[in-house]
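A protein chain is absent from this complex, but the other protein chains hold their places.
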Amino acid sequence: MIAPHGVRASTTAPPAARPRTPPRGGVGSDAARPDGPPKVSGAFAFSSDLYAEHMLWGRTLRSPHPAARIVDVDVSEAAAMPGVHAVVTARDVPGRPTYGLEHPDQPVFADDVVRYQGEPVAAVAADHPELAWRATQAIRVTYEELDPLVDAEEAIDAAPIHPDGNVFRHLPIRHGDPDARGDVTVEGTYEVGMQDQAFMGPESGLAIPDGDGGVELYISTQWLHVDREQVAACLDLPPDRVRLTLAGVGGAFGAREDVSLQVHVCLLALRTGRPVKMLYSREESFFGHVHRHPARLWYRHHAERDGTLVKVEARLLLDGGAYASSSTAVIANASCFAAGPYRVPNAVIDGWVVRTNNPPCGAMRGFGAVQTCFAHEAQMDKLAAALDLDPIELRLRNVLRTGDTLVTGQVIRGTAPVREVIEAARDHPLPSEDDADPLTLPGGAGRTADRADVLRGIGFAVGFKNLMYSEGFDDFSTASVRLERGGDGEPVATVHCAAAEVGQGFVTLAQQIVRSVLGVDQVILRPADTQVGSAGSTSASRQTWMSGGAVQTAATAVRDALLRRVGERRGVDVQGARRQLLRLDDGAIVHADDPSFRIPLAEALENGSIEETREYHHDPTDPLDADGQGDAHVAFAFAAHRAVVDVDPELGLIRVVQIATGQDVGRALNPVQVTGQIEGGIAQGLGLAVMEEILVSEGKVLNPSFTDYLIPTTLDMPPVLATLIEQPEPGAPFGAKGVGEPPTISSTPAIVAAVRAATGLDLIRVPVRPPDIALADRPV
Amino acid sequence: MTVARPRTLDDAVDALTELQDAELLAGGTDFMVEVNFGHRRPRNVVALRRVEELRGWHEIDGQIELGAGLTYRSMEREFDELLPALASAARTVGSPQIRSVGTLGGNVATASPAGDTLPLLAALDAEVDLRGPEGERSLALTAFITGVKQTQRREGEVIRAVRVRRADGPQVYCKVGTRNAMVIAVSCLALVLDTQAQRVRCALGAVSPAPLRPSEAEALASAAIDWSALTAPPDVVTRFGEMAAAACSPITDHRGTADYRQHSIAVMARRALSRALAQ
Partner (left out) sequence: MSGEPTPGYAAAGRSEGSAVPDEAGPSEAPLAAESETYELTVNGRALSVQSAWIGESLLHVLRERLGLPGSKNACEQGECGSCSVLLDDALVCACCVLAADAVGSAITTVEGLGADGPTDVQRAFLETGAVQCGFCTPGLIVTIHDLLDRDAEPSDLAIQEALAGNLCRCTGYGRILEAVHRVRAERAGQAAR
């Protein structure tokens, strides 16, 4: 049964793998978000809502030029303004002058040169935001403009614009026989525009000096501990003098992985000795965080006459912009998943990511896999056409399965239900083509088209990516769980984990997991902060697995400690020769052989609380070798999308009518939240397909506002029909896979494939712009 | 520093004269964006939303007088019959929240090339009534708007109303944007079949500094339409689109290319005419 806007989970897992009756609000249930009530009432404190007595307002001055030498910075006038309490520049950074996620190559403030438009040059703290703004306008910066390096291809050989050079990474992948040839080849060049995460809550934070040389920072971020490392290094403070607490986060999608205002606001607070709040405007936000890498992709696919893939050749070129951010990891993903979720015995792939004077690019949902999926799926359709095969059938003939080898030489050990996600997406019912309200036609409220002006098309795409961090990174999360009697005498569990809740619902899962493991109803979450060990980043679809695993492990340790305590006090063995004797069951400790043995949790906790802290590491991975070979990834998640679109070919306007999807989720720990991730991820994929692009000309951003950077509205987002494929992943806590990224990866190529089907055009670029369709017959 | 909140038009004009460098504030949907973005720093403000005379509209002797304070929301709701293209245009403006407060007078005074109400007003030969310290004067909308965000409004003047002649016959408004709602026009167009005068009235938006009447296209279609049957030969309808497109020389900017804008006018003009004829 499929309801409009509805999702019905179906399962391909055997019934035995389903949980027994889930505990109330436990794993597998649609438990409600603990932060829901304050979020709907308006009481939830986002980072921008924070306030402290005697608080000042910080503001950043940014470079108007994408490339320039800084001749002079004169802050005297600004510093002398009444109500202005500090003006800081590169000279005031006490510690390391640069920061960066993978390579610290980005200046806290530009010193000698600026390398992108919007690069911070100075910051001020003042009594009022308007005054802070005026002070930045009073700073006199003398620039000597340079010719910006804006072409990624040229950047490879151009004179370096940074001491570290222009090539962030070249990753070659050589797999199988490089000279293998297929009966049929198809070739294509593709382009992906620069997408913005466009989270709703702009960057903001509140720094409070601790009076002892240290600083406390309340911040919206994706990874508290990596922020702390960078802030401490730049401020020349030991890490324990920089304490970070997660403030309410208004969405992230990768844009909060890098440091934005963290160092600036702490520096201003330490300088003034007063709390300082910084809050980016939407315009500043566009300059204040990294974007999705724009890409140029060349592909050649070889196949046998029956459609069996023989070889994939590809050259991937990603524009990383001015600083490294996570570019080296993004190109790894782009390259590793460049061939798509298919059996490809031979591959010659070269991934490049380079430095230019364009806006810096880094993490965004899908992380490299988005760019190459757009290309490999277009190639699969092209190949299907060349072979006169149904595009879905061609994909089914080549799907990856458990035990298959990727182009990196890695064998898939976990689940790989590629066939299942394709069939699920394919089998959803198609929408009718009835005479709907003209508002639902392409052009929407603009009323440009009538039904007769519109063509319908259907497109399909499949994608995949890794879960968690790869290439030998020791990825871990930490959680602490305490179990005690609460004020009402009932057992209460408290979880402390630094995992950043950015909207995805980890707070709900943490409670569900503890309820399932410990059988308690009340689970309290302490604020995420740096007083507990790192949880790693809320990215790479990793927190359900990693921090879920940490919470599960810590909760299990608490349970075991409790059983030991009870066993010792009652003089019974916890463990028999072959089996567990004491166990926790429905809120009480029971004995396998003694039905009368039943100690309620509350009673077992009479002698005090139990607290355990655990680190959870995923299985180790290996770096990629010189040929891009190695077991670099932990696990993979797959999804397929079918898009139905209406296109007005004359005006080039598009309306997405329906998206159907099948997604590999391992196990849905909270089906409603999984649905939310799927629908939200598809919306971002739709945005990239038909409207979202940061337009950059000669290094300058042309549309840094929500008036001109368009994201989908309720009238752009179609109903989503989703099937969750539940095949529990071996080794994953509760068998669950991360679900956040796959919806964003293959939804974009599915939509563009549908537009191609409707129009017969090649459409090698996203976003598809109206002239790409309407003026396709004209020379560019 | 003062925010004057007059209740009458005379008080508004007085405040505007008395307060140094005073700026007019209507719905605020352009004004406040400029303030928020640091592009405008008002010294004194005369806020118009309490001025009774600016609200509402009425019809006298075939003339419809639209108060400058009329919101898009009101236009959307109240002009389905009388000025359907104005209702359609208003419905495409920004978000419902913007339409609650944004005003006709504000749209005219801001004089953005993409102003959504402007094509229809231009097509209907609208007159702009201004009240100033010296009294009232009227200008044709096309004379009032002199360029991109440039008008003939003098210091001390307030737009009181916009007047259009009542036109019987179908009206169409079309607007191209790359999202299905909440877009600034890449190009737009209003078309009126003035059955009484037997004239096709059309004006184009976002393809020239000010709303543009494609007069040759209008003349061609006006002459070719069978006004008793409200039909036109298909080639005339197509030709009308081509001529409308030929009349404009749009620019390329981040919202659209010149080529596409021109092309879209040809398509929209053709469709608008055939849609109007079919009504």
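Letters A and B mark the chains in the order given here, with residues in each chain numbered from 1 onward.
Basically, a contact is a pair of C-beta atoms (placed from the backbone, for glycine too) under 8 Å apart; a residue touches a chain by one contact, two chains touch by 3 or more.
Predicted, not measured: the structure shown is a model, and the values here were computed from it.
Peer 1: Among A:527, A:600, A:623 or A:730, which residue is in touch with the absent chain?
Peer 2: A:527
Peer 1: Would you mind spotting which of A:683, A:696 or A:724 touches the chain that isn't drawn?
Peer 2: A:683
Peer 1: Of A:92, A:111 or A:130, which residue touches the hidden chain?
Peer 2: Final answer for the missing-chain contact: A:130.
Peer 1: Given the full complex, what residues of chain A touch the hidden partner chain?
Peer 2: 4-7, 30, 32-52, 54-55, 57, 81-83, 126-131, 134, 197-202, 206, 208, 216, 218, 245-253, 279, 281-283, 437, 439-440, 445, 492, 495, 501-505, 507, 511, 521-525, 527-528, 672-673, 675-676, 678-684, 705-707, 711-715, 717, 719-720
Peer 1: Could you please point out the chain B residues that touch the chain left off the display?
Peer 2: So the residues of chain B touching the unseen chain are 1-3, 5, 25, 27-29, 31-33, 35-37, 41-43, 45, 47, 49-50, 73, 94-98, 100-101, 180-182.
Keep this in mind: only the chains that are shown with their structure count from here on.
Peer 1: Can you compute the centre-to-centre distance for chain A and chain B, using the mean CA position of each chain? Integer Å is fine.
Peer 2: Once rounded, the distance between the two centres reads 43 Å.
Peer 1: Per the contact definition, I'd like the list of chain B residues that touch chain A in the complex.
Peer 2: 36-38, 88, 91-92, 172-186, 188, 254-257, 259-260, 263-264, 267-268, 271, 275
Peer 1: Show which residues of chain A lie in contact with chain B when the two form their complex.
Peer 2: Within the complex, chain A touches chain B at residues 133, 281, 283, 439, 442-450, 453, 650-653, 655, 690-691, 695, 702-703, 707-708, 710, 712-716, 769-771, 774-775, 778.
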